[in-house]
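Only one protein chain is missing from this complex, and each of the others stays in its spot.
When the chains are written out, they are named A and B in that same order, and each has its own residue count from 1.
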Amino acid sequence: MKMRNSIAIALVLIFGIFLFRIFEYHHTSTSLNNSATYYNTNAPAEVGTANVVTAIVVTYRGLDTLGEVTVLFLTALIIGYILKQKNREKSVVNYTSEILITAVNILIPASIILGVYVFINGHLTPGGGFQGGAIIATGIVLLILSNPSKLMNMKVLHFIESISGFTYILIGLAGLLFAGGFLDNRILPLGNIGNLLSAGAIPIIYSLIGLKVGTEISSILASINETKENTIKP
Amino acid sequence: METFKIIMMATLALVMIISAVMAVVSKKMPLAILASGAISLLASVFFLVLASPDVAMTEAAIGAGLTTFLFFIILRKTEQNSHENEK
Partner (left out) sequence: MSLTIDKIALILGMALMLTGLWGGFTQKNLLKIILSFSIFDTGLNILIVALGYLPGRTAPIIEGEVVTQENLALVAIDPVPQALVLTAIVIGFGITALMLVFALKMNQDKKTLDINQFNDLKW
């Protein structure tokens, strides 16, 4: 054990030397570099959003977002397959307090409305699909916590997730047919910067991403909650 | 004003490093999970001071909320298994 600890400390120190070179080389700059200047000067005029980070995530680097959505989908698929059960029964745990149940009845609609607000206004204020989806998943997690013995309706979650993902790909292909390229947002008119109905197809794309991410995370947590405690696999 | 901000950020950084060491070293699991939740929450404040509100919102929702809940529910499911073994 002593030798293993000293090898671990030696490896960490070597990695620390590499990191220290980053710290030594870095100098705080006072003006933007070339690509950042291009994004800051041209993104509101070309894409039509007020939030430059949203423009980069959805249109300029839209294929990265497609890859991220694919990775999350694969994660939810693997977890749903590993934790599959033949007969879903109610577990015997049903002792939660009255305060929790009453408070959750008020908090769930509020958190779902907040999540929908965050991803619909993703192109005007800080926010977007991933943040809104995480807030919706938090609301559904409260549902699991307040009533742990009730089974979640997986069919509804899977249906919303599949339809959202499929429509996202269809909008991307529509960008290929009607506008500049895959996942181009100019298939709908750009409008004025600052209105709700502006920036082409970005509100629709972010709403679909928000719903997909929210239902995926909820289905992961519901599958983990429903595994029985002492199953012995031969 | 600038020096006040620097002192505040240095204090937050010190609290985060102490929480990280405590999360790795401590023997009780709930304490370690709560320490990592505190790290994510203070990192969200750090992101806001570094002028990135999008990243701050994402880290607060996913890091401080969902990851801590995920660790606690897995802890509960595995502790019940280990207690069945020790009986």
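The definition used in the following text is that a residue touches a chain if its C-beta (ideal position, glycine included) is under 8 Å from a C-beta of that chain, and two chains touch if they have at least 3 such contacts.
Since this is a predicted model, take the numbers as computed values, not measurements.
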Counting the whole assembly, list the visible chains that the omitted chain makes contact with. A, B
Just checking the interface: what residues of subunit A touch the absent partner chain? 4-5, 8-9, 11-12, 15-16, 19-20, 22-23, 26, 28-33, 35-37, 39-41, 44-45, 50-53, 56-57, 61, 64-65, 68, 71-72, 75, 78-79, 82-83, 125-126, 128, 130, 193-194, 213, 217, 220, 224, 227, 231-233
Contacts of subunit B with the missing chain: which residues? 5-6, 9-10, 13, 16-17, 20-21, 23-24, 29, 32-33, 36, 39-40, 43, 46-47, 49-55, 58-59, 62-63, 66-67, 70-71, 74-75, 77-78, 81-82, 84-85
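Quick note on the criterion: only the chains that are shown with their structure count from here on.
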Would you kindly tell me how far, in whole Å, the mean C-alpha position of subunit B lies from that of subunit A? 19
Which subunit A residues qualify as touching subunit B in the complex? 51, 53-54, 118, 126-128, 130-131, 134-135, 137-138, 141, 217, 221, 224-225, 227, 229-230
If we count contacts the way the header does, which residues on subunit B are in touch with subunit A in the complex? 53-54, 57-58, 61-62, 65-66, 69-70, 73-74, 77, 80-81, 84
